[in-house]
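Every protein chain but one is kept in place in this view of the complex.
For chain A:
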Amino acid sequence: MATVDLKDVKKIYAGGVEAVKGVSIAIPDKALCVLVGPSGCGKSTLLRMIAGLESISAGAVSIDGKVVNAIGPTERDIAMVFQNYALYPHMKVYDNMAYGLRNRGTPKDEIDKRVRETAKTLELSALLDRRPRELSGGQRQRVAMGRAIVRNPKVFLFDEPLSNLDAKLRGQMRVEIKNLQRALGVTSVYVTHDQLEAMTLADQLVVMNAGLVEQIGDPLDIYEKPASTFVASFIGAPPMNLLALTRDGAGRMPAGSPEEMAAIGHGSAAGSTALASAAPMLTDGSLVPFAPQAAAILGFRPEDADVTHGAEAPDGALAIPAAVEAVEPVGAESFLYCAAAGTRIIVRVHGRATARPDDQLRVVVRAEKLHWFDEAGKRV
């Protein structure tokens, strides 16, 4: 029913702090766009600017092709679900849901019809006469959703709506929100700091950092091709393993013998030394041919790595000597925390892990599973 367009939107607070530094996003009709990022990255501010609760310092926000910069939240025809639900504590569930409609002068019987319909969809019919404090967290969450849905707005805005629920309920509500959003076909913007929530919900995923957009796209595309080391480490759990490569004096990636090759670490002298000694064990110097000239950081996902106790490594693979520090069995899979290349590498293996702490082994990653980033952290 509506598209949402952000054009170079900025938010500069009175103190001069720039919370949002020029963000452009085009959200297609009926899409669920998830803004994800660490706290303080400006995602909530951006959402509040779309809602009209925060003024826009520069740029333009349009809903349905109409610039809404100067319009208040009421006239923007949006509905918002807040983190703490923000239910009116003195009103019954019914009145909480009806309040927005009443303020818009909707006829009484129409209000009644819509509230009861929405309550039915959300399984709230039995709770209409209760007050918010008599409800459980999940029920409150539902009422907050109901309050948004009942108005039938152009755009839904969600501000970390699941962060106050326990893990099990969160998973359940996540599915419900997704289904509901698809069924209603209302364009939605959803803010979260939980990458799992972001991945599972999004039609369009926006990864933000420090007031800027790092990457926009399909969640799986972003997962498979992170545009930067930030995205790589933020999306996916456990995060992508990142190893810094040092350059030689000529300013190039060391090539040739394994000894002079990739010193992997944090770029620090200590890390370099640690890796220099480990370097001979990298498979026959074949690391470098994988690496683009500009590459300075090497990354691979925990699930793309494997471990081997043997000396031989498959062709066309990177093998990094590592010492197991800890093993975390989670049931269907296990996580190995390894010390390697002066840093910590996490490897996800299926089922039970055979490795034990203090084992010496090698982490093997196939060449096509490697991600390369330049010094600034941009994908190469």
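Observations on the model:
Just so we're on the same page, contacts are C-beta pairs under 8 Å (C-beta built on N, C-alpha and C of every residue); 3 or more make two chains touch, one makes a residue touch a chain; residues count from 1.
Here is the rule we go by: contacts and distances are computed from a predicted model.
As stated in its UniProt record, the chain not included in the shown complex is "sn-glycerol-3-phosphate transport system permease protein UgpE", which appears among "sn-glycerol-3-phosphate transport system permease protein UgpE", "Cytochrome bc1 complex Rieske iron-sulfur subunit", "Phenylacetate-CoA oxygenase subunit PaaJ" or "L-serine dehydratase". Contact with the chain that does not appear here is found for just one residue of A:24, A:103 or A:360, A:103. On the side of chain A, the interface with the absent chain consists of residues 48, 51, 53, 72-74, 78-80, 82-91, 99-100, 103-104, 133, 147, using the contact rule stated above.
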